[in-house]
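Just below is one structure, and these are the notes that go with it.
Here the complex is missing a single protein chain, while all its other protein chains stay put.
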Amino acid sequence: MKNDVLEKDGMKKIDLQSLTLYIGAVAILIIFTVVCRLAGKNFLTFGNIQNVITQSSVIAVIAIGQSVVILTGGIDLSVGSTVGFVGILGGLLIKSGMPIGVVCLLLVVTGILIGACNGALISYGKIPAFIVTLGSLQIIRGVTMVLNSGKPISGFPEGLKAIMNTKIFGMPISILYVFILYAIMMTIMTKTRLGRWIYSIGGNAKAAKLAGVKTKKIEVYSYIISGIFAAIGGILLLSRLSYADPNAGSGYELDSIAAVVIGGIAMSGGKGNIGNTLVGALILGMLKCGLQILNVPVYFQTIIIGLAIITAVFFDKAKERRAE
Amino acid sequence: MKNDVLEKDGMKKIDLQSLTLYIGAVAILIIFTVVCRLAGKNFLTFGNIQNVITQSSVIAVIAIGQSVVILTGGIDLSVGSTVGFVGILGGLLIKSGMPIGVVCLLLVVTGILIGACNGALISYGKIPAFIVTLGSLQIIRGVTMVLNSGKPISGFPEGLKAIMNTKIFGMPISILYVFILYAIMMTIMTKTRLGRWIYSIGGNAKAAKLAGVKTKKIEVYSYIISGIFAAIGGILLLSRLSYADPNAGSGYELDSIAAVVIGGIAMSGGKGNIGNTLVGALILGMLKCGLQILNVPVYFQTIIIGLAIITAVFFDKAKERRAE
Amino acid sequence: MKENILEMKGISKSFYGVKVLNDAKLEVKPGEVHVLLGENGAGKSTLIKILSAAYKKECGIIKFNGECVEFKSPKEAIDNGISVIYQEFNLNPCVPIFENIYIGKEFTKNGLIDKKTAIKESKKYMDLIGLKVDPTVLVSELSVAQKQMVEIAKAISNDVKILVLDEPTAAITDKETAKLFEIINELKSDGVGIIYISHRMSELFEIGDRCTVMRDGEYVSTVNLNETDCDELTKLMVGRKVSFEKVENKYIKDEVVLEVKNLYYKNLIKDVSLKLRKGEILGIAGLVGAGRTELAKCIIGAYKTKRGSISLKGKTLKGNSIRESIDNGMVYLSEDRKDEGLILMHTVLDNVALPNLNRFGGLLLSKDKMKQVTQDFISKLKIKTHSPFYKVENLSGGNQQKVVIAKWLFSDSDIYIFDEPTRGIDVGARDEIYEIMRQLIEKGASIIMISSDLVEVLKMCDSVAVMKEGEIAAVLPNEDNLTQEDILSCALYGGNNDEE
Partner (left out) sequence: GCKDTTKDDSKSPTDDGSSNKQKEITIGFVPMTLNNEYFITMVNGAKQKAEELGIKLDVQAADQHASAAAQLTIVENMITSGVDGICIVPSSSEGLSTALTKCKEAGIPVINLDTKIDQSILDEVDFEVPFYGTDNYAGAKFAGAYVIENFEKGIETAILTGIEGQQNAADRRNGFFDAAGSHVNVVAEQSANWEVDQGYTATQNILSANPNIGLIFASNDGMAIGALRAVEEAGKKEDISIIGFDAISEALNMVEKGDMYGTVAQYPAEMGILGVENMVNIINGEDSQEYIDTGAKLITKENVEEHKKYCEQFAE
């Protein structure tokens, strides 16, 4: 009998937690639908659901990488400025006449390099992730400004816009990107060695090392992954706006972390489900969208979003509190 | 002989780390003095040293509270918006004719309340500190805006200015505040039960609990302390500018964390010396001041400060790397 | 004679400029169980960690199968068939057991993780050691003993040529130990070289073939275990004799100081009632998972109990607060020093002072007094540390345990609940600790001692409460005729005889 209880407990814990999250997400959806209807507006329309996903897509993509880093017990504050950097660099390259495909590739490579620098300093240099990425946040932002003397870039060919603004089966293609990227990363995290090793570093790095996992290398990889997704996020944003702004992405570090934590990944690393990060990002997106549709003044929006973040996680932790 | 080395090691370990920090601080001082002199400007003047301290004082004070929270293994992202909130609330109260002393008291009480809410949600609600304070950052910022519909307040009586802009023995009084506040908090952290309990929670909360420490209560206290110092920081800023801006303090959360970590307190909590946080804050202040005196373009400033933060901590960790 | 499968020669290692290994030596033959013996802090674990490349050695050579080897990472060592169960657990609490067992050597199918096989294979090794838990249970849910068994399963699931066990039995009971020895014997017959570290003298003779004794980081000698006895080994190790006789307790009074009535906690503790008299040492024995630790934690107030009452010296506790218990003179020493007993990153002094801060001055604490008290305990318990300001994480396992004991001894309470107090402590130091426990009861304190070491239980306790599946099966008075077998049968089959 005892074993029975434990069996359930061990396996289903994740699912139970996810359940709270899904219930929360659906609750928000229902609340907004009802309230909007009362206010004579539409929330739950096909078009608007698409909107929410498209609006959340950049954060959702960045949050994939952030999840990976947080799962190792780290943090990446440089994702926001990477988005800005990638935008300006990409803008300059496209303007110089390089084919868009090549530019995208180069930008992803840039993301890899940024991630590798962060990762190397953190894992081999033993500098806390918070410091390294706070530093690189500043450095990258500075370099972005220097790159085009602080000026934005616009006037891009249609091809760039097409990346993000195409429709496929009547749906914005961004939805497809988000789902594919999440599917890939969820597979990697649950079904491959790399993924399990990332989890093991967050859970107990020493144990992993003694068991033969090359923890330092894996840690670097996780920052590289974060760099890649930040770069992809930057490309998506660039394409969505068809405009490169050196300040783009500022504040995305906190937004992406919020998505990750609402999704239930512990800041201390080691446990959590990367798929739920998407739900976290969508919850944030829904809140923002719903409140704007209801024309709630912006400062009440901030307050409500703040409350919602806390409340969401509050319910998430109900079980832990009861366990005491 | 054997024992000798180790005894020193045990005792002096903290001091050794501090030493690196002090050397770093002095190195920056010397570099700026020399470079400024070459550029025909003055850095190491009595007046300018005063400037640096005054300029760093708000961050230095906030960083005291941040240190305490980080020592417990937490984080307080709401300090910046508390500064803004305290400014506007204080501004309104002063304008309503309340005596400045009473206002200051009320503002500190506000800080206590904010800290208590954060702390209670974190310790009794078991919600991660990052989420709670990210949420309260938004909520407080929103409330601040609502409070005076986003407008600044000005035209204060001279008495307010006097808090910060008086001179004492020819030195700005802010220097005195900073040193007194640090002295008090250093004593509390090293010489009192409360201080040791705070360290023990960061070191191993479970062990502390079994040793009879009321970990939850102490955790709440630590956020209250952070709230108090954020409020004091807000009062100092209000007095310094004699102007209440609802946006004041934005970004201070990251600056204060940077000061703490440069000062050598581990983000994971449990170890570090709160006095060094002051050095961390001064290093940041010196960098900013020196670069501005040299009239370095702001992009390069960001880059240099980013590099400096990473480098400072890099040297700090040299010993850890060698230990491998 | 067979060739040595492993030779370590001239190994030296220093930490922060202090030599902890000096020209150490170890030779292991295939198919032998080689015992490594030495006082706490002698350098046994360090030597092992050098073998597995967890630490870098300063000088010396390691010959494996006759060839000089130089492993650069733990991975290389594992790949070469060196498998280590470290003294301190190295498990990831956030993931299931099977993942911990197969970390770093995951099964894959088409490049993707094959969970099914891993679960099946883990189950096999867990059965072997007798761990009856589902492999998908999270490690964070396991007790210390169960974690130890996971470590064993993890080590034997490797393809081993050399298996190192650093105090594998410190946290488990005789039943599991027997299983472990079966496994060891099987590996032995496959020609695996086994290095075995333990402070439980009796089992060394049961399982070991040869024994290398170390002292202060240096090699002392290697003896054949069938040519020596316990006293001689003890002498080699600590330089004096240690007695295993029970001493009569003259301080026991009739006054009941602690009374537990009908305690329930989840389904782990069922209707437990207990009485502890003044001056009594009450042992609590039982198999792994019998709920001894849970019971102790319920009594001390760390767990919220559903039903039942606890009264101290006639005063009923409001309950569920550790602070209340401590204030009323009852303290608990955790079995899990790493997770619950110590703040590893803090100094010896900080750890000793933490529960006793009230006794170091009023508003401001006196560091001098703390230093003096800590210094006293360092010499009294022979804690091998270089100063009171040394970080606990840099002490050897046994010395860490002594720090845990010191911090509670100084609390000067009336009731001490010791959970596996001598876990990982060498014979010599055990004796000191027993002596201190006797001094405590002499001063009028009472002790509950939870221990899996029945030798120690029989030696120290006035009576033994045996637990089985969350209930107290029997309370056996420790009279001349009580044997380990009596306790064991009670733990296995319940106490159908007297009492209750």
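A, B and C label the chains in the order they appear, each numbered from 1.
Criterion: a residue touches a chain if its C-beta (ideal position, glycine included) is under 8 Å from a C-beta of that chain, and two chains touch if they have at least 3 such contacts.
It should be emphasised that the depicted structure is a prediction, and the values quoted were computed from it without experimental measurement.
Undergrad: For the chain that is not shown, enumerate the shown chains it touches in the whole assembly.
TA: A, B
Undergrad: With respect to the chain omitted from the figure, which of A:195, A:246, A:264 or A:280 is a touching residue?
TA: That would be A:246, which touches the missing chain.
Undergrad: Taking the full complex into account, find the residue in A:145, A:185 or A:232 that is in contact with the omitted chain.
TA: Once the missing chain is taken into account, the touching residue is A:145.
Undergrad: Would you indicate which residue among B:248, B:265 or B:278 is in contact with the undisplayed chain?
TA: B:248
Undergrad: Check each of B:55, B:136 or B:273 against the chain that is not shown and name the one that touches it.
TA: Final answer for the missing-chain contact: B:55.
Undergrad: If the missing chain were put back, which residues of chain A would it touch?
TA: Contact residues on chain A toward the absent chain are 41-42, 45, 47-48, 51, 54-55, 58, 144-145, 150-155, 161, 165, 237, 240-243, 245-248, 250-251, 288-289, 292-295, 297-299, 301-302.
Undergrad: For the chain that got dropped from the picture, name the residues of chain B it touches.
TA: Within chain B, the residues that touch the unshown chain are 36, 41-42, 45, 47-48, 51, 54-55, 58, 141, 145, 149-152, 154-155, 165, 237, 240-243, 245-248, 250, 288-289, 292-295, 297-299.
Operating definition for what follows: only the chains that are shown with their structure count from here on.
Undergrad: When the centre of a chain is set as the mean of its C-alpha atoms, what distance in Å lies between chain A and chain B?
TA: That pair's centroid distance is 29 Å.
Undergrad: Flag every residue of chain C that touches chain B in the complex, lowest number first.
TA: 16-19, 300, 302, 322-323, 326-327, 332, 334, 339-347, 350, 353-355, 357-358, 363-365, 367, 386-391, 407
Undergrad: State the interface residues of chain A toward chain B in the complex, per the touch definition above.
TA: By the definition above, chain A touches chain B via 121, 124-128, 130-132, 134-139, 141-143, 145-146, 150, 254, 257-258, 261-262, 266-267, 298-303, 305-307, 309-310, 313-314, 317, 320-321.
Undergrad: Mind listing the chain C positions that touch chain A in their complex?
TA: 52, 54, 73-75, 78-79, 84, 86, 89-96, 99-100, 103-106, 108, 111-113, 132-134, 136-138, 141, 154, 267, 304
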